[in-house]
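One structure is given here, and the rest of the page talks about it.
Missing here: one protein chain of the complex. Every other protein chain is in place.
The chains carry the letters A and B, assigned in the order they are written, with residues numbered from 1 in each.
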Amino acid sequence: MTMAAELPKENFRLSMLIFDTRYRSYTIQAVVLGLFILLIVWLGYNVDRNLDERGKELSISFLWQRAGYDIPQTLIPYTNDNVHFRALLVGLTNTLAVAFCGCILATILGVVIGVLRLSNNWLVSRLMTVYVEVFRNVPLLLWVLLSYVILTETMPAPRDFRVTDEMAAAGEAPAAAMSFFDTVAVTNRGTNVPSPLLERGFGSVDLGFVSVNLTFLAIVLVIAGSVYSYRRLKSHARTVQESTGVRPVTWWKSLLILFAPIIALMIALGLHWEVPVLKGFNFQGGILVAHAFTALLLALTLYTAAFIAEIVRGGIQAISRGQTEAAFALGLRPNRTMSLVVLPQALRVIIPPLISQFLNLTKNTSLGVAISYSDLSGTLGGITRNQTGREIECVFLMMAIYLSISLTISMVMNWYNRSVQLKAR
Amino acid sequence: MTISYTRTDMLPAMAPPVSQRGLVKWLRENMLSTRLNVALTVLATAFIAFVAWNIFPWFWNSVWNAGSLAECRAIVAASAGEGASGACWAFLKPWWGAFIFGHQYPVSDRWRPVLAFGLLFVALAPILFAGQRRNLTIIFSVVAAYLLLTLYLASAPGLAFALAMLLVAGLVAVSQVQPERLLWFTLLYPALCFWLLWGGSIWSPIVAMAGFGVLYAIFRFASPVIGFAPAAGAGVVAAVLWWLFADAPLAGTLQEMIPVDLLRVPSDKFGGFLLAIVIGVTGITFSLPIGILLALGRQSDMPIVKMLCVIFIETIRGVPLITLLFVAAFVLGFFLPPEADFDLLLRVLILVTFFAAAYLAEVLRGSLAALPRGQYEAADALGLDYWRAQRLIILPQALKISIPAIVSSFIGLFKDTTLVVIVALYEPLKGITHLVRQDVNWKGIYWEPYIFVGVIFFLFCFGMSRYSKYLELKLKTDHR
Partner (left out) sequence: MKKSVFLGTLAAAALVSGMASATTLDDVKARGELICGSNTGLTGFGAPDASGNWTGFDVDLCRAIAAAVLGDATKVKFVPTTGETRFTALQSGEVDLLVRNSTWTASRDSELALDFVAVNYYDGQGFMVKKDLGVSSAKELDGATVCIQTGTTTELNLADFFKENNISYQPVNVADDAEAQRQYTAGACDAFTTDASGLAATRATLPDAENHIILPEIISKEPLGPVVRHGDNNWGDVVRWTYYALLIAEEKGITQANVEEVLASTNDEEVKRLLGASGDMGAKIGLDNAAFKNAILAVGNYGEIFSRNIGEGTSINLARGLNALWTQGGLQYAPPFR
């Protein structure tokens, strides 16, 4: 709508609110706002009446009542004596864990598959096409269910690991054995991995409202320090290179800076690993990664990787052939052409759709309910809602949390996207 | 006599060396060109062999006829030896209908969804192949063949059969004479489909459709008098009044005078792929107008409208579909008047529509942004007002370039319909499969029903994605 410039001044009439394009938008907005407020009032009125009828009232105080149920996999300490809010946090961490691991794994797998799809190896590129089409065109729910059942049906039971006296006497091996130098046991209940334990710690400081774990703080500080020094080293090397044309050798320095301090800290703290051992019905000690987690992660990774592969393929194909030829003309070898010329440009095309895949993956973690994974929708939206009967509160709280996760991810990723895009001037 | 040291005739060309021709050359170039490629080929071959080795016997020993899983296992053991594994597809025989229509849809009325599904393509054809007589004829003849076969298989009553054939024949005739008139059928199809699926009196969809007639009539006559926007508003108000007050009594009276009705099938009897298609198709069609409005609202320069649209779109897109289904199942009831009684499927449809609308709005926003700025300016230069500019210039182009993306959204939505199992609707993947696994005869079956449903979903979605690829190509060539 273009505004006619410099109209002669005329008196305002009420009918201009409808017929004059300059004022009509105010009318429309007022009407829309009015309708919207009416809608809200109507909904609120209905909620009030419905709650009255069922003898309920809205309150989130139930979050501080005892939960009473157990959760199979908890990343933060939790027992059934904790409150529902704690169960919510357990669910949230479980959701975030799957989403985080899933995004990383799906990106790696997706990039590999996307590149292989463009490979000039006929067999491999066809195989990857089949993979992409099969995974994209079947509901994710099926992949979740199938990976769960494959894990629980094909892995050995804990008892298969047992060496009885007769077997030892006869020199027979048990039906199943632990992998990775006898540290990891994959059973049909889950994956038992060693857990890191510290002999000594720095204790914690109580600041009144929150207690700070000094050991944790120390680890974070050391890692942050290493990363900071590493970046300083890199920028120093760049300065030297720009002024002299010769890049100083940095690889051993970077390795030292990155890893030596944390290793030293770990030795000082007395790090050792608690390896799971078969005791009674199950493996004890170490960390048990529930199959619901593994299956959900597997399904999300495989499914999302198929989409990411397509994005990567599209991104690489979008780079004009001339770029590659120019790089060859400069005498760059194929792998340097890929890493220095094609990929950085493809990245700009890839990142925006990649963000939406990350968001999808994060939202799709909620499919864990189908295999009873205790994520946010399993604890808050499932058991807590069911045991307390607080549908409105639980469902809206859950939506709000998912929404803030999504907004955070898209904010961070958009910020990253802006930093890699071409700065158009 | 001269001795010639120079050859005067050409030697026949020798065949290229073995390594440079035929299969060997192809293999060398396509599978064994570098060391990395050799490794990849070996890996891929090993993988394929491994999969085939493990799965092939299972498929090979498939059993198609048995009364129970135990019987199935016995047949496999008898034919392939003790300990051999074999798939058991015999559950399909008793449960086939349940997978397609849901186990509660009346068996005698299964021809209705079949007919509605066939006519869906007839209704879509004029949009997708506007004015292309040849394609229309092909589509219609395929639909006619499909209907002949499936209506026969579903043992539709003779009258319905004859009417359906007559309808298709009439439409074919129309498509030959005046293809553009077919759009009328597309507009009427929703009411027809509703009546076929849910049954009841034929007058309720007709009278409800008449509401749109009222809207159009008022708009048409008032528009020259009071202007475009007020006329549209008046039309909408009149139509709403019509639906609220005139609809039910009028439909009731007409039904009493001329009773035409089908057996009423309440929505909780829907299940299987019928349910998935109903949710997917209604979700995408309802969401189209809402999505357009949201996309336009988001582009609008009115801050309040824009803000409301952005909040709606981003909220819906920021939460998983499952939470929206939770809203449909547990919460939406609180927001409706206590005396209103929306059944679960309707509530799910509402939320699924919101969900699809938010995604479509994003798709359309992309298309609107992709239109050259000059199109907007040209519309302004012609002196068109906002709605005329949108209707005549912007939207036709934006919708056209977004068709592939809309098809993709539909594929996504169709796959997502499987999630309604969370709120206890009998969708095919987990809902009906759960019933099969609960059946005393088939307890213990696992892989086969899931694979069956997965294959059907794959065929649907793969077909549609191929079609959207084709569309993309077609639309691209005439655009650039």
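What we mean here is this: a residue touches a chain if its C-beta (ideal position, glycine included) is under 8 Å from a C-beta of that chain, and two chains touch if they have at least 3 such contacts.
Owing to the predicted nature of the structure, the values given are computational and were not obtained by experimental measurement.
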### Summary
Across the complex, visible chains touched by the hidden chain are A, B
### Query
With respect to the chain omitted from the figure, which of B:Val260, B:Ile311, B:Ala424 or B:Leu473 is a touching residue?
B:Ala424
### Message
Among B:Ser62, B:Gln132 or B:Thr285, which one touches the chain that has been omitted from the display?
### Response
B:Thr285
### Query
Which of B:Ser85, B:Thr150, B:Thr186 or B:Gln255 touches the chain that is not shown?
B:Thr186
#### Entry: Selected residue (touches chain absent from view) among B:Asp247, B:Asp380 or B:Glu472
B:Asp247
### Summary
Full-complex touch with the removed chain, picking from A:Gly91, A:Gly110 or A:Gly382, is A:Gly382
### Task
Taking the full complex into account, find the residue in B:Arg112, B:Lys269, B:Arg317 or B:Lys415 that is in contact with the omitted chain.
B:Lys269
### Query
Which residue numbers on chain A touch the omitted chain?
54-56, 68-72, 80, 149, 152-153, 157, 188-189, 279-282, 284, 288, 290-292, 369-372, 374, 378, 382-383, 385-389, 391
### Summary
In the full complex, chain B touches the hidden chain through residues 70, 94-95, 97-98, 102-105, 107, 127, 186-187, 190-191, 194, 200, 204-205, 208-209, 211-212, 243-244, 247-248, 266, 268-269, 282, 285-286, 288-289, 329-330, 333, 338-344, 346, 349-350, 423-424, 426, 431, 434-435, 437-440, 443-444, 446
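Convention: only the chains that are shown with their structure count from here on.
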#### Entry: Footprint of chain A on chain B - complex, ascending
29-31, 33, 37, 40-41, 44-45, 47-48, 227, 229-230, 301-305, 308, 314-315, 317-323, 326-327, 330-331, 333-338, 380, 385-386, 411, 415-416, 418-419, 421-422, 429-430, 446-447, 450, 453-454, 457-458, 461-462, 465
### Query
Can you list the chain A residues touching chain B in their complex?
1-2, 18-19, 21, 24-25, 28-29, 32-33, 36, 43, 46-47, 49-51, 53, 116, 119-124, 127, 133-134, 136-142, 145-146, 149, 359, 363-367, 369-370, 377, 381, 385, 391-392, 395-396, 398-399, 402-403, 406-407
